[in-house]
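Inspection log for the structure reproduced underneath, given as structure tokens.
One protein chain omitted, others in place.
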Amino acid sequence: MNSELVLDMEQVSISYPVKGPVRSKRLRVVSDLDLTVARHETVALVGESGSGKSTTARAALRLLDSETGRISWAGVDVTQLSERQLRPLRSRAQMIFQDPYSSLNPAMTVFQLIAEALGQTSLPRTEWRGRVQQLLEDVGLSSGHADRYPYEFSGGQRQRVAIARALAFEPDLIICDEAVSALDVSTQNQIMALLARLREEHGIAYLFISHDLALVRHLAHRVLVMYAGRVVESGAPKDIFTSPRHPYTRALLSAVPQVSARSRQERGARIELPGDVPRPGSVTRGCVFRSRCPWAMPICAEEMPEPFITDEQTMAKCYLHTVGPKLQGGSVSSLPIPTVRDRAAGESTSVTPEPSSGTLRR
Amino acid sequence: MSDVPLLEIVDLTIDVAAEGRWRRAVDGVSVTVARQEIRGLVGESGSGKTLTALAVMGLLSKTSTRVVGGQIRFNGVDLLSQSPRELRRFQGAQLAMVFQEPMSSLNPAFTVGDQISEVLRHHEGMSKGAARTRAAALLNDVGIPEPTRQLDRYPHEFSGGMRQRVMIAIALACKPQLLIADEPTTALDVTVQAQILDLIRGLSAEYGMAVLFISHDLGAVAELCSEVTVLYAGEVVESGTAPLLFSTPKHPYTGGLLASVHSLDDTSRLGWIEGRPPQPGHFPVGCRFHPRCVFASAKCVDSRPELRALDGRQVRCLRAEEIELEGRP
Partner (left out) sequence: MIPEMAPEGPTTDEAVPATAERSDAAVVGERPLRRFIRRFRRERLAVVALIVLALFVAASALAPVLAPYDPNAQNLANLLAPPGSEGHLLGTDHLGRDIVSRLLYGGQVSLLAAVQAVAVGAALGVVPGLLAGYLGGRTDWLIMRVTDTMMSFPPLILAMTVIAALGPGLVNAMIAIGILFAPRFLRMARSAVLAVREEVFVEAARSMGIPRWQIMSRHIVPHTVTVSVLASHAMLAEAALSFLGLGVQPPDASWGVLIAIGYQNIFTAPDMILWPGLCIAVVVLAFNLLGDGIRDSLGRETRHPVKE
């Protein structure tokens, strides 16, 4: 057990039960996930809708049950613990939620909200006032805000309150589940700056869930890219954003809108991904990205590829590294983008196309 | 092709009812859209961008808004002086709009095919069969696979990106000359957003259609638009071609917006503009941006700048010549 890891998720799979006409099925939404966050580290989990990143965040905090795998907080295995057993441990890992308008109890003042958190710590009640003031100042609000209600604040301010509340626990880890997505860009950046400062001052580790790759670039030491419930690539942002090793990452990067004309030129052509993300549980064999991958090969239909590890933090799950072009950890950007006809030819032999709603557009 | 611009918004002034009083929300805004041009209308909350768009479409609320002045000339005809019946001939036919939330804009009780056909039958008097055929063709044009089968599906059976495509298909049904898109990609995943932007670009070329693209997302605007107008506190603060504005902005607000855009490349930092945009009724005196402007000087506090030509664009700033702004070339 590595207590240097504030969060350790090993081979975690998560399913949702769904009621069927006869009996209920379980739909796999996250499969075989490995994720670690070390002390003081900031790890970003990026993906689009349906990738399973929010589900992963909740499972990390045991707000959801996972089907398989092991989850540990700072060395303590929390996978099987009951709600009651978890309670004293919860101060180690806190979460900031996406919607600033519903994550704060509207019937409580800011003071009460933070005090509720302090009540879970060992701080004596007499010191609560002072501590709340201190926390509010830490996050850039004034202590005079303590007796106000959430509805009186803007979205950005509410998130600051949420952050102050999380800090009250003095946690090792704060999970930010799209914590800034509901805010305008200016405010997003201010909150990111706050999180960066708090990281310096308090040594907190972050697990940052986001769909915005450009945003996480600034804060994250390591990025994990998720697609349809699996981590398909991981690495340092600078590295994987310039030299992606998985086709999905490359496609994702090519789609991010760029203000700078120069960047648009350097980026090159956008990679079209026909169809939609596969529904949970619909891909039972082979690589989960196969149906939309421009470089799909016959072997991709057989089994989900094992991680190809370049170094301690860089990994990609793709056969392109061992079969076909045999990139061996090189960037996928070096591959030419196949035309429509090439793709169809490559897939016709042994790959059954996904029952997707996609065809290739011109 | 005629010289008359397709859309000319001239000095548009709109008041909104807020806290029991009428407050100016759009203050003398002028925007021009040429034929087949794709123009971005950029602004944050309180800028008046959506109100402007709704005014063009004739969708302003009669109870809580009132147009106080200005003209909206479409092919030379002032839409503001048209009767509701006359306006309806334009709406959906020559002017069409796509909104942000495709789920709430589509009627959940009707099939997608019905909703497209409705527009066709109303404006072009098509028969049921003809409308259906055309609807299928439209779904194909917007990139929905197996269009004939999808006609009989309901909105909830589609994903967000697909729904937005359906909305666009409805908007295109009567081959409008102008498409107004109000934050059409904000709620979508980045790969889907890229597809929709490509789609709009392609359709504009194919149909010869102009687009007024309203957004606060500068990245999307930069990808799609050739011209840009920036609104702040009910006024145009900068306007010109997109490459020009984004590489060499002249208004501090534009510069501030550019500084806060997230970018994948190495050189950018996460900047921001202090404070929050003012709401109607609370616009500052003097230059409306001055409380948030790092370049604000004494004269900015009490003098109102006029919109004027500078370096190939229009800008509303007293100090535009003196200040250096970092762009994103």
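Here the chain labels run A and B in written order, and each chain numbers its own residues starting at 1.
Convention: a contact is a pair of C-beta atoms (placed from the backbone, for glycine too) under 8 Å apart; a residue touches a chain by one contact, two chains touch by 3 or more.
What you are looking at is a predicted structure, and each value in this text was computed from that prediction instead of being measured.
Of the listed residues A:25, A:87, A:262 or A:326, the one in contact with the hidden chain in the full complex is A:87. When the missing chain is restored to the complex, the residue among A:72, A:157, A:234 or A:291 that touches it is A:157. Shown as candidates are A:15, A:72 or A:186; the residue that touches the absent chain is A:186.
For the chain missing from the display, the contacting residue among A:11, A:80 or A:105 is A:105, taking the whole complex into account.
Contact with the omitted chain, checked across B:13, B:50, B:150 or B:177, is made by B:50. Mapped onto subunit A, contacts with the missing chain fall at residues 61, 63, 86-88, 90-91, 94-95, 97, 99, 101-108, 116-117, 119-120, 139-142, 145, 147-157, 162, 165, 169, 182-184, 186-187, 190, 193-194, 197.
Rule of thumb we're sticking to: only the chains that are shown with their structure count from here on.
Mean C-alpha positions place subunit A and subunit B at a centre distance of 32 Å. Residues of subunit A that touch subunit B in their complex: 48-49, 154, 184-190, 192-193, 211-215, 217-218, 238, 241, 251-264, 270, 272-273, 276, 357-359, 361.
Looking at the complex, you find that subunit B touches subunit A at residues 44-45, 143, 145-146, 159-162, 189-195, 197-198, 216-220, 222-223, 243, 246-247, 256-258, 260-266, 269-273, 276, 328-329.
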